[in-house]
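Please read the structure below before turning to the comments.
All protein chains but one are shown at their positions in the complex.
Moving on to chain A:
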């Protein structure tokens, strides 16, 4: 049976309208609702389903971030993950923590824990990077099945359906492999109250990048973070005729 590692990120909740800091150095995060990156919920759900199908023997969740990341790990534990690993990154360092750092951390943990399948979300909705799975696969020198909408296990291999431009693609990957979850992979479950209570007893190991021998020195300088250009307010038209006239006037028709 496979051992599964799932990466989860604590991000500003998807429904929050973010605000840029007045000094243009970043986005306001203090006092803002955070939750698990939605794609990572899908990754956790898939990992737990693999366990329920007796494909996975143990599921471990990892989160790299400040102390509050442990709450994100608890959510994963309440969804059915067996244990957690919190890689402590001070909040001040988070804006400069890039997928290159996280993927090195995940790869090292995957080796240490003798992991067969790493599952992460296809992108985090804060930095919109879409890099971690691909880079983790590279550091493990293993196959990658990114943007997965279906995962099946056949004869020691994974058959993965991938969402690509214009349609779908099927590939087969040998284990160990890294997979990233697309939105349509599954519908994540809600953690029930009894499971939330049980999750409190599950272990979370705390590590630092240094413990894992990973250098997290910044690879970028943030020059500025600004609001996007604002679209000027438009007008509500009374009827279809006016709309057609406007579109003709602008040369669209």
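Rule of thumb we're sticking to: a contact is a pair of C-beta atoms (placed from the backbone, for glycine too) under 8 Å apart; a residue touches a chain by one contact, two chains touch by 3 or more; residues count from 1.
The working rule: contacts and distances are computed from a predicted model.
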| item | value |
| --- | --- |
| The complex's invisible chain, by UniProt name, from "Enhanced ethylene response protein 5", "Electron transfer flavoprotein subunit alpha", "NAD(P)-binding protein" or "Light-independent protochlorophyllide reductase subunit B" | "Electron transfer flavoprotein subunit alpha" |
| Touch with the omitted chain, as defined above, among A:125, A:191 or A:204 | A:125 |
| Absent-chain interface as seen on chain A, which is shown | 12, 14, 17-18, 20, 27, 39, 98-100, 103, 122-123, 125-132, 134-135, 137-139, 142-144, 146-147, 149, 159, 162-174, 177, 182-184, 218-228, 231, 233-237, 239-241, 243-244, 246-247, 250, 252-253 |
